[in-house]
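One protein chain is absent from this view; the other protein chains keep their places.
The first chain written gets the first letter, and so on, giving A and B; residue counts start at 1 in each chain.
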Amino acid sequence: MQYQLKTRQICLFFVAFLPVTKIFMLPSVFEKFAENDMWISCLCNIILDLAAVFAMIFACRKADTDFFGLLKNSFGNVGSKIILSLYVVYFFIKAIMPINEQKDYIEITFYATLPNIFTFVPFFLISFYISVKKIRVIGRCADVLWAITSLGFLLLVGLSVSNVDIQALLPFGVRGAKSILSGSYSALSWYGDSAYLMFLIGQFAYKKKDGLKIFFTYLLASFAILLFMILFYCIFTSTAHRQIFSLTEISKYSSVIINIGRFDYIGILLILFASVFSMSMPLYFASLILSEITGIKKSWISALIINGGMFVFLMLFSEFFSTVQYYIFNYAGIYFLILGNLFPLFTPLLKTEKKKNALYQN
Amino acid sequence: MRYIKTKIFMFAVAAIFIMFFSNDFGLIDIEKNAIITAVAIDKSIDNEYEVSAQIAVPEASNKNPENKKALITGKGSTVGAAIKNVGGISGWFPKLTFCNLIVIGQSLTEENIINVLDYFSKTLRIQNSALVLLAEDSGKDLLACTSPLDNISSFALQKILFKNPGFDVDIAPTDIKTFCTDYYSNAHSSFMPLVKTVEQSDSGQQNSGSSNTPSPSQTEQNPSSSSSSSSSSSSSSSSSSPTSSSSSSSGQSSANTLFDATTTALFFKGMKVGELDTDSTLILNILTRNASLTTYQLKNVNENQYEENYLITILRNYARMDMSATDSELKVSFILDIYCKIRDQNFPIPDLDYSDNSSLPSMVKEKMEEQLTARINGLLETIRQTKCDVLKIKQNLFRHHYGQYARYKDNYLEVMKTEVHVNVTGQK
Partner (left out) sequence: MKLSTDLKKNIKEIKKRLTSQDIEFLDIKAGNLDGVLIFVKDITDKESLGELVLRPLSKLQGNVGKSELSDVFLSPEKKLVTDTDDIIDQVLSGFAAAIFDSVSEAFTFGLIKFEKRAITEPPTSAVIKGPREGFVESLPVNISLMRRRIKSSNLQFENLTIGTYSKTAVAICYIEGIADKKLVKLLKKKISEIDIDAVLDSSYVAKFLGEHKTSIFKQVGNTEKPDILTAKILEGRVAVFVDGSPIVITVPYLLVEDFQSPGDYYNSAYSATVARIIRLFSVVLSTLLPAFFVAAELFHLQLIPLSFLLTIVSSIKGIPLSPSFEMFFTLMIFEILNEASVRMPKYVGMVVSIVGGLVLGETAVSAGIISAPTLMIVALSGICLYTVPELEQTFSLIRLLFLLVAGSFGGYGLILAMAGTLIYLVSFENYSTPLFAPFSPLIVSDLKDGIYKGFLIEQTNRPESIKTHNKTRMKIKGEK
């Protein structure tokens, strides 16, 4: 079995790609439901994801084939294809919110008068380009992007810290379980990144303590998001829900910015750069799975189907996106929960290579 | 396949070249953008919003090194419509990104101010960090002033409002975000600086305009003999010491205007409910912000023997609010610790004292503590009267005594018992 990735790359994958898509619109979504308890909502999502990661680490430990192989061993050819088809849809829907929010972000904050099509179409060329690449390239991208994400993130957080009123989080838990869980439920579309790890099973040589490394980097990335959520609320408090794009807003009240100018844009641009890759990940995995299901050898065909499909979808529904958002928030959550969080919990139970069974039978 | 790839590549390059050279996709030429540096909002007689946009009009660099400004007023039934009207009548695309100042005219204080500020709070086309201030009269007139500080009045106003560390914190500035956050908070209480114009004549002498504020030079030469004062003056203040916020000029222009922003307008539920004078503004700042290097004037320390006046620099200030809420009582204590140093006095002191880092004279300490306590109590009284909770007492109640919040949220200002503890330490 030839491994395409190193454990280091898996760890950096999470550091590079996890935080960036969650710091555009998600903070205001959380705030809308849970107000000063938004960080608890966020924590709930993190716990769900970490549980899935924990389970998958066990699967990685014993896996002697990739996830496709594990599914085939456990559910047979047809069964595995059905499950994989569900994951194609999962990743496709998972991509909608981050891509659309970024499209809006670019249009509203970066371009004043330009028609939509010009600003965002090129993104699909890049996501297509990423989708045709082997998983090894994704690992290599993570090798570089973790530094870019970290730098951008630290710059924005560093600039915003001075304006934080940390007591704004008090009193804890007063918004009630319903509000907190509603926030978590609505945010499921952004979370469930642990599902990526499923498709990375068998792509790297699992060594002792690798599980610990993966778990802790995932934890680190998740807590970076949590920190951002806390900072966000503590800066904006009662008007947090109005800040649709927290990325641009969070750091501009620093006295350094006021005196020197908006050099926080350096951090914003770094995050935007990393988010191009991060947004492409669901599309990449959807293309990868589609190739596996259909047996298409040429990766560009499945990449074209998925990326072209997403482009057409967003263009068609651009004027009715609030409806799409409503359905994703209210109805798709359960789908995300099952495929992104619950199914991964059972991956350690998937059967390993058939050969072993055959040998045993012999 | 390779042939197709080459064709696609050639097509893409050709398309990019066409787009690059044509720029024909809805772009607005940089010169057609109106770089709005400030807006003033007033209400007209016909009950419409009047938005006056101060636009920086850069001159060709080889002609004039200084930038010109234009003040264009648009009208509309909403603020957004009025801004749109500015673009309509000027032919410029109103670019609010650089607008860092919003001047509210007095005429708008009769309605909920949030009707105006919400537009700026919601739109992403303006920075939420833009400063907000209340003009003494018309916002447009304030922006139309010519100031020796900068040929663009909004820049001059920003110089007054944004003070770098090292200056006196005698102004309570606010921005859109802070104002709206305070408005939407539990206490619905917010504030903004009230800016008054101070006319200065050619000779360098300052004639008070609408406020009877003496010029810095005058006041420094003729210190008032009133009981005591902070470092700033205002019409509402009993003192008449120098106006630190109104910087003096060398008197380049015949109609030079300086600005005094040391008074603060208070808002409750978006309505203007009162003002804080210079002294109260200073106290508000000392209680809520880092006020290091702020100067404080202490007068008549030794009333019976000799008139001893001091200029004291605050080196460190630490303020906190302690609250205890029970079913029967709501008690709020304000604790203020100040460490300061005497910078100047109006009588000679022995040379030896200069090198002696001895502690603050007890008379000075006592007088200062007494004065600060009185002013904090005065501020609390203003809060009670106006219901504008600028000290965020209600927020504290919500955050730290949530169990009693429901009991006191509506009457906390009436029932709360307050205590003030001021501790002044320092050196000569």
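Things to note:
To be clear about the criterion, a contact is a pair of C-beta atoms (placed from the backbone, for glycine too) under 8 Å apart; a residue touches a chain by one contact, two chains touch by 3 or more.
Every value quoted in this text rests on a predicted model; they were computed, and no experiment measured them.
Shown chains touched by the hidden chain across the complete assembly: A, B. Touch with the chain omitted from the figure is made, among A:89, A:161, A:219 or A:276, by A:276. Of the candidate positions A:54, A:75, A:111 or A:300, contact with the hidden chain is made by A:111.
Residue positions on chain A in contact with the hidden chain: 6, 8-9, 12, 106, 110-112, 114, 118-120, 122-123, 125-126, 129-130, 133-134, 136-137, 139-141, 143-144, 260-262, 265, 269, 272-273, 276-277, in rising order. The omitted chain makes contact with chain B at the following residues, 16-17, 19-21, 23, 27, 29-31, 33, 35, 37, 56, 58-62, 67, 95, 97-98.
The criterion applied here is as follows: only the chains that are shown with their structure count from here on.
Each chain gets one centre point, the mean of its Cα atoms, and the points for chain A and chain B are 42 Å apart.
Interface residues of chain A facing chain B in the complex, by the touch rule stated above, are 108-109, 112-115, 118, 167-168, 170-171, 174, 236-239, 242, 244-245, 248-249, 252-253, 257-259. Those residues of chain B whose C-beta lies close enough to touch chain A in the complex are 25-28, 93, 95, 121-122, 124-125, 127-129, 162, 164, 175, 177, 180-181, 184-185, 398-400, 402.
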